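Let me give you the structure first, and then I'll get to my questions.
Rather than the whole complex, this shows some of its chains in their spots.
So that you can tell them apart, the chains are marked A, B and C in the order they are listed, and the count of residues begins at 1 in each.
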Amino acid sequence: MAESTGLNEACGVFGCVATGNWPTDLDVPHTIYLGLIGLQHRGQESAGIVTSMGNKNSRYKIKKGMGMVNGIFHEEELLKLRGNLGIGHTRYSTLGASDTSNVQPFVVETLHGLIAVAHNGELTNAKSLKTKLLKHGVGLSTGTDSELITQLLTHTPECGEPHGANWIGRIKRIMSETVISYSLVIMHDDKIYAVRDPYGNRPLCLGKLLPATAFAGKKEVDKDDLDGWVVSSESCCFNSVGARYYREVLPGEVVELSKEGVKSVYIAPRPNDTPPAMCIFEYVYFARPDSIFEGQMVYTVRQRCGRQLAKEAPVDVDIVSTVPESATPAALAYAKQLGIPYGEVFCKNRYVGRTFIQPNMRLRQLGVAKKFGPISENIKGKRIVLIDDSIVRGVTMIPIVKLLRAEGAKEVHLRIASPPIKHPCYMGINIPTTQELIANKISMDKLAEYFDADSLQYLTVEGLKHAVQQGIKDDENDRVGHCVACLTGQYPVKIDW
Amino acid sequence: MAESTGLNEACGVFGCVATGNWPTDLDVPHTIYLGLIGLQHRGQESAGIVTSMGNKNSRYKIKKGMGMVNGIFHEEELLKLRGNLGIGHTRYSTLGASDTSNVQPFVVETLHGLIAVAHNGELTNAKSLKTKLLKHGVGLSTGTDSELITQLLTHTPECGEPHGANWIGRIKRIMSETVISYSLVIMHDDKIYAVRDPYGNRPLCLGKLLPATAFAGKKEVDKDDLDGWVVSSESCCFNSVGARYYREVLPGEVVELSKEGVKSVYIAPRPNDTPPAMCIFEYVYFARPDSIFEGQMVYTVRQRCGRQLAKEAPVDVDIVSTVPESATPAALAYAKQLGIPYGEVFCKNRYVGRTFIQPNMRLRQLGVAKKFGPISENIKGKRIVLIDDSIVRGVTMIPIVKLLRAEGAKEVHLRIASPPIKHPCYMGINIPTTQELIANKISMDKLAEYFDADSLQYLTVEGLKHAVQQGIKDDENDRVGHCVACLTGQYPVKIDW
Amino acid sequence: MAESTGLNEACGVFGCVATGNWPTDLDVPHTIYLGLIGLQHRGQESAGIVTSMGNKNSRYKIKKGMGMVNGIFHEEELLKLRGNLGIGHTRYSTLGASDTSNVQPFVVETLHGLIAVAHNGELTNAKSLKTKLLKHGVGLSTGTDSELITQLLTHTPECGEPHGANWIGRIKRIMSETVISYSLVIMHDDKIYAVRDPYGNRPLCLGKLLPATAFAGKKEVDKDDLDGWVVSSESCCFNSVGARYYREVLPGEVVELSKEGVKSVYIAPRPNDTPPAMCIFEYVYFARPDSIFEGQMVYTVRQRCGRQLAKEAPVDVDIVSTVPESATPAALAYAKQLGIPYGEVFCKNRYVGRTFIQPNMRLRQLGVAKKFGPISENIKGKRIVLIDDSIVRGVTMIPIVKLLRAEGAKEVHLRIASPPIKHPCYMGINIPTTQELIANKISMDKLAEYFDADSLQYLTVEGLKHAVQQGIKDDENDRVGHCVACLTGQYPVKIDW
């Protein structure tokens, strides 16, 4: 239930390179468009696509807009965007910015040609990087970390020219100056660079675009038959562009995509040999359940969270249920683990009305009831445990329990498949201020009462980590670790804020 | 899976009368707006609201538009629509009509003042009614049955004036001239007439608007405290407007809503004492699961369909699943009945892209894959039975089975929680032509093979009827019956087409 | 200066028939589009086009919209409207009607097929016609006279069928029931009927569409080479559609346009042998100066008005000028007649801003100054006479004189090339209420002082009539007469209001 309460992902990035030359079987702009549709859950404020024919002096074709991917790109625009490679971006709605100057990808002209940059994440040392650029005399126009990265890429420190047109060198320099958090796709000439910060805080993965023959039939695909390569924040969109999951971009890795294929060109070290720190909430809430991180499907992890929760916090009830729909895998697993029937208690109205400045008390009282229709037969006289994935501000939980009570629930127990959120995130997630977090407002032992629930229990931090990490193969060279800063207050790096 | 394959509901109607006078606690236009949001699944092409202060010469305030309810009504429009009563309508997308002349409610001036009419249904004798009006010299501008009803209401037969300003008399006259199918809300002066055809083919029900105090707290509400009354195609929207289910409008009944309350003013007889004939597909597919028809919740009926299907067509598999999300209750019940685990095999992308005139074969091949992400762990190596609520043209089932096979399903069985659709509907449902229906194209014994499934079975007509009717209280005076014409070809009345 | 002060034309009508069959050299929808652009000054609220292939059962193609012609019709719409004949309409902004139900042409289905109707004018006996239809039991949905006409055309009086499919008979019947004011174009099957009321109150004329060869070169055109025929409210648009002026539709005449050519089929008599009564303000203000009425160009008539004004009301000044731009021909002629130089005193800003609810007194004071930039050299120290075509409410004249005074004008005299407007119009012109008319608010001898002018004189009614009528050939059979009701209060017919 994080969605409606302020826990918001910052962005999705996508890139695509065709192995052939236009016109080809692979329609690059269309593929990026479908990729962004598949990443829409990571950002709904705005979106953009930049493509290029990939020659030295190719003009970049740019289309950006406010709103949903569907509303921005129409057939004629996609036709105009034709090219041999390109990158795209979806952005979350943070402020009601009235113009498109903040919409990514950013394109700038540099001494060595055009570059386009799309970024997911938030730089923890943005402040000092910004001061550095301002001192250098660069005027900044958007106030975004992504513009910082773009200008830093073109930046020539101390008026020298240490890297010239060597873009990999320039990327390495940035990675040494800022370590968290960013997943980047950068387009220059005929190449896309996929860059993931040393901590791997935000996800990024690679896929190969199969030829039409491959997904029409079922035969194996020869490597030389590939139509192209994609890079994406999540693998969930691979199915919808005709791509097969290839592998993750590793923490700190720089991968070069071109028509020759993908090539790992660098792996940046982490300071002090600290473990990686992928955001654990990608598993808990942000990612689509059919995405794959660290070799495991998110859906599977959510089921493990539900099973773990059942072990840590069982309850004797008639029915296990959930608030549709992100906590369903956890709820199904919780039910199975305890051998209690799973049933639906709410029907979610897919068409939710505009939130008006409600004209009177009557309609204000209705609140969340607009969204959920109760399934009486599963509520009346029943002892219910409601599984949710997380609680942020707790504002929707109150009317939901009230709705169940009004429909005659005998008992209402709450079980949350993640620990209490208590601390701010400085790495790309839009969390309400610390004071607004319900876990900081109400003491744990008063919380059940606050929601008018018969009992309430969260998953432990250890339980969550166990659920996530038990599925990760513990390679010798690859350590396991996740960022749980919003739960524990222990940040992977010192925050320069 | 009827939704994406052409089985479409025609409309939703809604009406609201305040017990007090403006300004009151009850915001009539806002209430209708929220009611239409709750009926949005019954029609997404266009919507309209008409309100009135309810005095003899009150001007009607009208706002109609193309598209979704949310896109049409903004706060300022709702403020302009203020009134003491009003009606609304949502309409299904049939043709790409480029203007709003077909959008309901229709408002006409008559010799006896203004009337507004909203209609759900389709008249089986529209042709002869139309000829009658044309012969009378009325020019018809929209080609809709709803305009026919509106003009018939104002019509003065044989140039006489048998009913004058007696609108109940006029409604009775129409009910004697056309018996199926219509659920109407008609506004005139300070009254709304709720009218359901003698066969009760389309649903219509009443609700009372509780005062804010009632849903804030939990106390019982005094009858005199009511804020108003609503009439709606379905009860699912009552929760979101702060209304409590009161009762159904009976087949053939005319109910008058005014600030004095609701009053049954007439019950039209059915010819030859035939049984009622509510559309059984309202239970199977169209209605929202939290709506109540004939004393039972639709969700409950769908679960009974699943249970009945398990009895009629069991199968030995590892996992019971469904294509999200309308068949979920049937699938859960099917699984429970057979004691087989229920699990999700698809993650549905909520953000589906525009359907372009696909530029090349590659993207055309992707098809339905854009919408569904497979949950591998529930598919790989598993024997799966997929429950769906209905099959219409069968076009999406093919790629869905292919997707399961591609992910490594060991067996794929299909079970459909309703019988094969074989015949056209003339009573308000947009069904593809008979030739397009898969049940008419492929013989039953070839169908599993056609979908590349290991087996396929439908629920029987008797099984469906039993699942629906076993929950209806068999009152002495109230006979039980449903329209199953699209399954059997036996229509409740002779079709004048 | 009538434009900005509330004297508004009601509508423009246009029709077009191709002599060939689609596909032909003549693009019918494009021709109507260009025709409506040329009639845009007669109505800017909304516009519509209806076309047909012209066969017995041809579907009508309809496109209507709110706003300017340019904003409504785009290339793809015009392509969809392809047909062999069609009619169009532009409508004036009267009320801020929020939907398109009032937009013409109206299309209705009748017992004898489809008809489309476009109307310019206003029926003086609308009230009794409406009562007749309502009594007959027709529900009326738009409140417009044009819907009345459409329903009257389909109407079968006393339930008999006196005319059946005989549309000319039906048109004659309407002309006997209502005599003023209407210019109609009616489409049915392969014909367009052009109908002008017996008084000829609103203009209507015919043109022949020359083949491309004709306006490419200069050669004479063979009659058989014509591409088609057009009918239009004004001839000013003929040039822009490649048509040559043919003749006026006479008062009371019904002309049938088809691919065979034009045919006069009826001339309705005027009651009591009264003279015709074309609206004299079509000459004074409404029409475009390059239109032709009664054998004379409007520009010429306006020059005669200026000359007559110079004779009736000369003044000794340094410069003759005008408020741009409708009074320019009158001003040029006034100057020439008196031998005084003509010069411009105002530069009109073509881009006028939105009228906001002005936030403070400062900006409210600016008023008309936003529109006009003074040309100082023609003002400073000069004695000026300002010629205007008419004064309605007089609100803009005050700041205009103030502007001239502020720029140092020595004397400011006002001469109006038409008499004072004192009475309402019931025949299609939107005039402010009688109380708002400046000629009724301030006595004639106080008016100069009211405007802070040194003198003010209007053209006399006789002078105006003389200026208009001296150019009309006085045929034996054709009497001369014009409606000057708004000036004298003497209406051509009794007003049933």
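The definition used in the following text is that contacts are C-beta pairs under 8 Å (C-beta built on N, C-alpha and C of every residue); 3 or more make two chains touch, one makes a residue touch a chain.
Remember, it's a predicted structure, so these values are computed and weren't measured experimentally.
Enquirer: If 3 of the identical protein chains are displayed, how many copies are present in the complete complex?
Expert: Total copy number for the complex in this file: 4.
Methods note: only the chains that are shown with their structure count from here on.
Enquirer: Enter the minimum step count from chain A to chain C; a value of 1 means the two chains touch.
Expert: Graph distance in the chain contact network comes out at 2.
Enquirer: Copies chain A and chain B touch; is their interface built from the same residue numbers (over half shared) or different ones?
Expert: same
Enquirer: What is the size of the turn, to the nearest 5°, that moves the C-alpha atoms of chain B onto the matching ones in chain C?
Expert: 180
Enquirer: Which chain has its C-alpha centre farthest away from the C-alpha centre of chain A?
Expert: Looking at centroid distances, C is the chain farthest away.
Enquirer: Find the geometric centre of each of chain A and chain C from their Cα atoms only, then give the gap between the two centres in Å, rounded to an integer.
Expert: Between these chains, centre-to-centre, one finds 61 Å.
Enquirer: If you average the Cα atoms of chain A and of chain B to get two centres, how far apart are those centres in Å?
Expert: Using C-alpha averages as centres, the distance is 37 Å.
Enquirer: Tell me, which residues of chain C touch at least two other chains?
Expert: Touching at least two other chains: none.
Enquirer: Which residues of chain A touch chain B in their complex?
Expert: For this pair, the touching residues of chain A are 25-27, 30-31, 33-34, 37-38, 40-41, 68-70, 73-75, 78-79, 211-212, 215-216, 218, 227, 236, 239-242, 288-290, 297, 299-300, 328-329, 332, 336, 341-344, 347, 349-354, 356-357, 359-363, 365-366, 369-377, 405-406.
Enquirer: For a test of understanding, state which residues of chain B touch chain C in their complex under the given definition.
Expert: These residues of chain B touch chain C: 62-65, 98-101, 106-111, 115, 131, 134-141, 143, 150-151, 153-159.
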